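Left out: one protein chain. Kept in place: all the others.
Then we have chain A:
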Amino acid sequence: MKFNVQRNQLMESVQDVMKAISSKTAIPILSGMKIDVTEEGVKLTGSDSDISIESFVPAEEEGIVYVENIEPGSIVLQAKYFPEIVRKLPEQTVEIESDEQFNVTIRSGSAEFNLNGQDAQEYPQLPKLHTENSFELSVDLLKDLIRQTVFAVSTSETRPILTGVNMSIKDQKLQFVATDSHRLAGRSIPLEDSANKELFSNIVIPGKSLNELNKILDDTQEKIEISVTENQILFRTKHLNFLSRLLDGNYPETSRLIPEQSKTNVMIDSKELLHSIDRASLLAKESRNNVVKLTTKENTSIEISSNSPEVGKVFEEVTADTIEGEELKISFSAKYMMDALKAINSEKVNISFTGAMRPFIIKPAEHEDEILQLILPVRTY
């Protein structure tokens, strides 16, 4: 195997596949990175058996040559050293060559590294996905869907299914839902051509996978193709294949847990509320669920307060645009509220309360069908 490659393109691909490589893997060879070279270009593969990432550097694209002097072949390299070596090479062009004993030579300028490689035959085959059940989405929209929901997945393994994001297609809509049972985040978008997509109406993608995918993808209008099988999901862009296992089990039916009526409705400036809660949380203790209190006041004023007997108190009045319905006093986690407001990222939000012991819902004032953030309050005694 032999090829010359542009260092920047190689570096980018290396960084992408590194996201899937863990030094603590049950299968030793998975701590390495596989390199496959063909006349089309260089393909890098990394996997921790939950997530597998393939990144492709084409030999040539739009008239620009990235890989040349190609002698096809494959090798597996120690992922512990390879990325740093590539990053620190002196020249723009990198030459990589392996012999029959799996010795790898990396040359750039007058620097030369000799690394011990491993036989690519030993590397597990990634499952090939049939791409019949697939649909397309723009990358930036997918990133929004992830960003607005994945933070709400559970970090505890007590209910493993809640560590994932529930993806479903229903009524021409693609919906992401995540909940750790203390708060719930949902985002849905209309899907134009969803004729035969009912086949994977309800799957659960590990939160960790989506977090990694979100890091790898750049904010672009380009399309990403999503394909689903029984236990795997594949995200595919032009030069990237991102394969993740799905979580086993049924995701709880959350829609019926979302209150449909409300007793108190507040419309308020999102940033003002966020900052006020951020200030109040300074005195809220983590051990007490980071609790802050919201109280409706005269006119359109609400009071945000927090009290830690051994530290002190904080009160702040924030003016809402409108307050309708019953008076309310409710305590909740400042962190959950801030997470939700940041995810919504809208100038104004509508908050619908149904009482101090029931979940409340935050939606953007515009496009309010698309984003839903729900928070369970904290009971104080």
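The rule we apply is simple: contacts are C-beta pairs under 8 Å (C-beta built on N, C-alpha and C of every residue); 3 or more make two chains touch, one makes a residue touch a chain; residues count from 1.
The criterion applied here is as follows: contacts and distances are computed from a predicted model.
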The chain not rendered here carries, per UniProt and among "Aspartyl/glutamyl-tRNA(Asn/Gln) amidotransferase subunit C", "Sulfur carrier protein ThiS adenylyltransferase", "Deoxyribose-phosphate aldolase" or "DNA polymerase IV", the name "DNA polymerase IV"
Among listed residues A:Thr149, A:Thr179, A:Thr229 or A:Ser281, the absent chain is touched only by A:Thr179
Out of A:Ile27, A:Ala111 or A:Leu257, the sole contact with the unshown chain comes from A:Leu257
Where A:Ser108, A:Ser188, A:Ser244 or A:Asn289 are the choices, the one touching the absent chain is A:Asn289
Chain A positions in touch with the non-displayed chain are 179, 181-182, 184, 252, 254, 257, 288-289, 291, 309, 329, 331, 333, 355-359, 374, 376-381
